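What follows is chain A.
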Amino acid sequence: MTATAPIAGDLADVTASNATLRRFLHGLPGVDQVGVEARAAALATRSIKTTAKQFALDLAVRMVDLTTLEGQDTPGKVRALCAKGLRPDPTDPTCPQVAAICVYGDLVPVAVDALGDSGVHVAAVATAFPSGRAPLEVKLADVRAAVDAGADEIDMVIDRGAFLAGRYLDVYDEIVATRQACGDAHLKVILETGELATYDNVRRASWLAMLAGGDFVKTSTGKVSPAATLPVTLVMLEAVRDFRAHTGREVGVKAAGGIRSAKDAIRYLVVVNETCGDDWLSPDRFRFGASSLLNDLLMQRQKMTTGRYSGPDYFTLD
Partner candidate 1 sequence: MSDRSERLAVRKTYKLYVGGAFPRSESGRTYEVRAADGRFLANAALASRKDARDAVVAARKAFGGWSSATAYNRGQVLYRVAEVLEGRRAQFVAETADAEGVTAGKAERQVDAAIDRWVWYAGWSDKVHQVHGSSNPVAGPYFDFSVPEPTGVVAIVAPAESLLGLVSVVAPAIVTGNTCVVVAAEAAPLPAITLSEVLATSDLPGGVVNLLTGRAAEIAPWLASHMDVNAVDLAGVTDADLATELERSAADNLKRVVRPPLGEPDWAADPGLDRMLALLETKTVWHPVGI
Partner candidate 2 sequence: MGTGMFDYAPAPESRAIVDIAPSYGLFIGGEMVDPTDGTRFKTVNPATEEVLSEVVAAGPQDVDRAVAAARAAYDGTWSRLPGRERGKYLYRLARLVQERSRELAVLESIDNGKPIRESRDVDVPLVAAHFFYYAGWADKLGYAGFGPDPRPLGVAGQVIPWNFPLLMLAWKIAPALATGNTVVLKPAETTPLTALAFADICRQADLPPGVVNIVTGAGDTGRALVEHPGVDKVAFTGSTDVGRQIARSVAGTRKKLTLELGGKAANIVFDDAPLDQAVEGIVNGIFFNQGHVCCAGSRLLAQESIADELLDRLKRRLGTLRLGDPLDKNTDIGAINSPEQLERIRELSAVGEQEGAERWSPACDLPDRGYWFPPTLFTGVTQAHRIAREEIFGPVLSVLTFRTPAEALEKANNTPYGLSAGVWTDKGSRILWMAQRLRAGVVWANTFNRFDPTSPFGGYKESGFGREGGRHGLEGYLDV
């Protein structure tokens, strides 16, 4: 662990009050928008071919949180999605499983039942997803219900209104309370980076979520545009890297929303690789929140083995 200049003497003091938390978060290095976007764009020029591409495609599949978050979701839809997550490519048994199925809290029992002990996790969105606008008790009850129903992972949303109004300690306290309500389930903290607007805010919110005990920081709900972008994810990866250097704890990153092609996904993995290295190249530390991405990953996998371009008829729509 390399020595770093003390950003704050003792992190426990940092959350003593809103003022100290604010000073800490605003004391983190700023992010230059043009610079970070240029860095992300440069990383996107990496050419990933042959064995590297095969590795990346398989890893990407294993990192997918296959997601359905629609008002019109039904048990039938969730069961279909689970079947897909267990066996993504009907023609290729070597295709790995996805990391998790991500659903609304009330459909957790269906997913738990369908996934059994396969190892594919059940992730539930909670805390009045996607807006987060509800009293804390309601949001925590949402979490407990999902955990009780068997969810392995909870994806919460932060209170962006409180964050943008500078009430950082309120945001922090809610995450802490949510983490407690999760029990053994892992907590992913959705920052909704599209609403945070600046990269400085994304860095601050990432640190806030990590200080509060989040296991993952997640870019977006997928319901607001822009959702995940390469530069935003880069900033979050830098934050988790710095957090480990400072505290020793490894927090994961989930990029969700707007990642549709295998090419996109591979670019994200390059960014993970060159920012955080091997330790984050695993489903325990990086996830893609996606739905249509999976089929494109499968199509590219098929092309690598058959040498031919494939078409949508050869992959299932669930």
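If you want to know what made the cut, all candidates are chains of the complex that A comes from, given by their letters.
In this text, a residue touches a chain if its C-beta (ideal position, glycine included) is under 8 Å from a C-beta of that chain, and two chains touch if they have at least 3 such contacts; residues count from 1.
Model, not experiment: these values are computed from the prediction.
S.K.: Every candidate listed belongs to the same complex as chain A; state which one touches it: 1 or 2.
M.R.: Contact with chain A is made by candidate 2.
S.K.: Which residues of chain A touch candidate 2 once you look at their complex with the stated criterion?
M.R.: Going through chain A, the ones touching candidate 2 are 2-5, 29-32, 34-36, 38-39, 45-53, 55-56, 59, 238, 269-270, 273-274, 277-278, 281.
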